[in-house]
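These notes are about the structure you will find just below.
What you see is part of a larger complex, with each chain still in position.
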Amino acid sequence: MNFSWQNIIDGNGIGITITGMMIVFSGLLFISLFIAVLPRVLKLKDHFTSSPKTTAEVPATVAAPPSEEEIMAVISLVLHLELERSLGEGHKLTISRQKRQGSIWASAGKMRSLSEGGTHA
Amino acid sequence: MGMFYTFLENTGFAAMTWGNFLMIIIGIVFITLAITKDYEPLLLVPIGFGVVVGNIPPVAGMALSVYDDGSVLQYIYFGVSQGVFPPLIFLGIGAMTDFSTMLSNPKLILLGAAAQVGIFLTFIGALYLGFTPSEAGAIGIIGGADGPTAIFLSSKLAPHLLGSIAIAAYSYMALVPVIQPPIMKLLTTKNERLIRMKTPRQVSRKEKIIFPIGAFLICGLIAPGSMVLIGMLFFGNLLKESLVTDRLANTARNAMIDIVTILLGFSVGASTAAKYFLTSQSLLIFGLGALSFCIATAGGIMFAKFMNLFLKDKINPLVGAAGVSAVPDSARVVHTVGLQEDPANFLLMHAMAPNGAGVIGSAIGAGILWTVLVL
């Protein structure tokens, strides 16, 4: 390997660099402009085709105030989701993993399926 | 109307042979055993249905079967014929295997070595029966009681026997709960079967992480031919034990191994077209395969008894039977036979150690045979 400025000239390094940076910039600049214009275009379009449908749909989901049981259920659900997430992140809750493994050992006749009992298993 | 007769001539009914018919029955028997007896369903159902599909007589001139260039089944079978699927299955197995009991009682590993005598004695038997050394090596590996290893080695040493060897290996693995107990009872006394073993110690996370790397280096350096299988096994295990790559381990032991299992089982089954499968060689292979399972089981048990001559904390020799791979069925068989003598003697944990060692041992054995017979 020979270090030399001539290599850069031979390889058209400066030209490619300038061209390259110009194109990268113009590409992302176009995207930037596209994004900036997009909400205005959409608002303009909505102006012409005013549709109250979307707003009407939402209230349907807001129902009666939750009963005590429902609140309890939601708590347990949140706990579950939280647990599931943390299991996915770094397995601090080894207790539940161990349990699952155990239950599979106990089941009969599954040879190569020593999975830990994810939803797939 | 001539067209109709031409077509009729090309239906399966016309080309059907008695061999195809027999094979379809065998495929249905596989599926039935899997469903009613719960013998290895994850493999016997795909293989069984594959056998049925592979024995519908294909039409000459159409790319249909595993053996026709450019057919879909051949593309799927590619993962089998080139030995790509077995290492991917080992990856998944590694990602689901807990080597803790092995780590806590390293002596038991030797039982997994002893059981590999089944491989080599079957190799000698196959030589005696007139198989070429390469063929004999591929047949011998049935004694490893490990389906993916058998497919891997067959694809390298004797591709033309791959179907028979794979079917034999998986059949006997499914029949482990039938084959092993009589041998276990024959070779052990009641007192031996009553031996209780010490509760294994707790293993630290660090040990579990270092183990797959160190064990891979030992195996890979001693038998480089086992590098791919063993490498994937311990790679999967590292993904599991490192805890930081849990999502990868999860996918490896679920979606990935499932996809590979489906394609492997189905296409291995589909490769058993009667024309290629129903030969006297296949019969000999099935005979040798049954023998090899018996020898392997006996090897593990007898070596446990041999080790007991020197040990203070005796090993229950039943545990030796788990030295064949057949994870985790042979470990469960050990457990069950143990419970029959003493309902409070739980051998499952102890049996997992030689069981895991058996997988490693047969992969090393495959590496050796490949090296010795290919070079």
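Think of it as A and B in the order they're written, each chain with its own count starting at 1.
Here is the rule we use: a contact is a pair of C-beta atoms (placed from the backbone, for glycine too) under 8 Å apart; a residue touches a chain by one contact, two chains touch by 3 or more.
Owing to the predicted nature of the structure, the values given are computational and were not obtained by experimental measurement.
**Student:** Note down how many copies of every displayed chain the full complex holds, formula style.
**Tutor:** Overall, the assembly in this file has the formula A x3, B x3.
Assume only the chains that are shown with their structure count from here on.
**Student:** Starting from the mean Cα coordinates of chain A and chain B, work out the distance between those two points in Å.
**Tutor:** 39
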